[in-house]
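Just one protein chain is left out here, and the rest sit where they should.
Chain nomenclature is as follows: A and B, assigned in order of appearance, with residue numbering initiated at 1 for each chain independently.
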Amino acid sequence: MSAAQTPKPTWTGRVRDAAVEALPPEKLLPDGQPTYVASWIYIFGVASIAALVVIIGSGTILALKGPAWWHYTGIGHFFNSIHLWAVELFFFAMVVHLWGKYWMAAWRGGRTRVWITGAVTFLVAVPTALTGYVSQQNFDAQWISTQAKDGLNSVGVGAFFNVTNFGQMYSYHVFLLPLAVVGLVAAHVLLVRRHGVVPPFELDRTALATRLPQDGGPPPAAPDDGDPPPGPTGVTS
Amino acid sequence: MSFLRSKDDTGPWQGAYASYDLVKELCIAVGVVALLAILLTVLFSSPDEKPSTVAQWSRAMPINFVATAAKELDGTSDTAEYGPPYNHNSGSVQHFLFLHPQRWLGVSHPIDTAQDYVIGPLETVPGNPGLQSALAAYRAAPEKTQKAWGEAYAKPLEEYETATEEKKTPPKTVTLDPSSDAVTVQASGAGPVPALMGGLLSLAQSGGLDGALLTSNQFFQTDYTKPLLFMADGGLLGERAEGDHLLGEQWGMMNETGSYPGQVWLWLYTLWYQVEPIKSSSNADIQVMLIMGLLSLAFICIPFIPGVRDLPRRIPIYKLIWKEHYHAQKNA
Partner (left out) sequence: MITVLAAVFNLNHPAHVVEWHFIQLSVANLIVIALMLVVFAMAIALPFPGARARATARRTGGDPK
């Protein structure tokens, strides 16, 4: 096609170009990590995701069989137990991950949105759990719903979010809130891939002035630019 | 640098990369977490305490049931006096300074306790002319008379409940027939109310009231608000909750039934309810919600808060996390 006949960019093309520019494949799925990623604290992010996978998996089985199933079959109770313990593990891993990221000040270097999406994920996970607790159709659900209603009513939220309405709570729990959590986690992870894992604090600030670029690597960027150079590419043997 | 942006000299990493298999890590993590969840399931299972029903409540605590029903009829129960979103009263309406969100959002789930919990269900009871004529007499009376009947009937029951709570000898004006679980209240000037309450207790004990409260509007129903609020006005749920350490003053918000771990992440939310002046405030809920709302916002905005965002630099836990990196840097 001649230059005079360059096709008009399509929406699809623009989305694709923006996505590839923000996250080229070698950045989206890198083969390596900076050498400072050398602590067990780093596994708690992926542990949280793993717990979320188990929650959704066990939750899917429970959803397939309906909300009453786990009360009258052993296998149903088994999957309900997995779901409950996976939730405990999810919050456990998230809290340890949060502690680690706070003490690393992981919002540095342009990573503010990483922190924000992570914090909001935690805060959305709390009502996701609440809607689960009030959907249990047992005494715990009766008590939690009749108690929680007062807090929610006091701020007017009870007018459109009724914890004693099982149908509404089940819908929020099985679909709406997990969608929100998964969306937030996806945004969080994509932002981490975009900006890279936060580098360590400099012990000696004068070391900044003497920091040399890697041989053959790109020149050092301006200090406030949080984006790392493209990560390692290619396939290791 | 502006106040909101800290002096952040974090530049992009210029150093070395080592091989790190993220996909393999995720697969291992899912496997390990799944196995851990299964192990915990095999070791401990999960709790499933059966729900209470109105029938069980009326059989286990018939006097408490009748006392609650009497309050629903004369409009003095917690639900009857609650306010939005159930009705236009103000017994449980909270505000903070000029903020009245509960009022602003209005009545979205109307409950008329006398009609929904007493009159309506009794109207469905067939083949009981005595009950139907008591109902007709009640409906025909002016509101002032209905109120007077209700108060006359409720007074001995209130005295009975108070004496029981204070572990004193209850008055003999309220008696329970152990063979039939029927409750007799000696109250003059109560009109047809004793007959209504007797009829409602029978309906409840037969199991008919559970269904009547649930399917009053339509055949298919998933909204348990009416039966739940009715039971919450009574004493059975609270009695079970106290045994399971689920009451507010027992930090119950964090707890699960039995000896299972609960919702540890709610520790700060429930802590505020244990400290004055919030503890004894009639606006405790909105106060705690606002505090937690502000703290949640602060949590999201930590990168912008001076002091809080600088603490990780000042308290060098990071030296442990990155010890290998600093050691290598020192030796280089």
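Following the convention adopted for this analysis, a contact is a pair of C-beta atoms (placed from the backbone, for glycine too) under 8 Å apart; a residue touches a chain by one contact, two chains touch by 3 or more.
Treat the numbers as computed from the prediction; the structure is a model and nothing was measured.
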Which displayed chains the hidden chain touches across the whole complex: A, B
Selected from B:D8, B:D210, B:D244 or B:D285 as touching the chain missing from the view: B:D244
Contacts of chain A with the absent chain, listed as residue ranges: 31-32, 35, 38-44, 74-75, 77-78, 88, 92, 95-96, 99-100, 214-215, 232-234, 236
Touch residues of chain B, complete complex, unshown partner: 15-19, 41-45, 47, 49, 243-245, 250-251, 254-262, 264, 274-275, 317, 320-321, 324, 328, 332
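Note that in this section only the chains that are shown with their structure count from here on.
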Between chain B and chain A, distance of the C-alpha-averaged centres to the nearest whole Å: 30
Chain B to chain A touching residues, read off their complex: 8-23, 25-26, 29-30, 32-34, 36-38, 40-41, 44-52, 82, 84-85, 92, 94, 101-102, 104-106, 108-109, 222-225, 228-229, 231-232, 237, 240-241, 246, 248, 252-253, 256-257, 261, 263-266, 283, 285-286, 288-290, 296, 299-304, 309, 312-313, 315, 317-318, 321-322, 324-326, 328-329
Chain B-facing residues of chain A, complex: 29-39, 41, 43, 46-47, 49-51, 53-54, 57-58, 70-71, 77-78, 80-82, 84-86, 88-89, 91, 93, 95, 100, 102-105, 107-109, 112, 115-116, 119-120, 123, 126, 129, 133, 136-143, 145-147, 150-151, 153-160, 162, 164-168, 170, 196, 198-203, 205, 207-208, 211-214, 217, 220-229, 231-232, 236
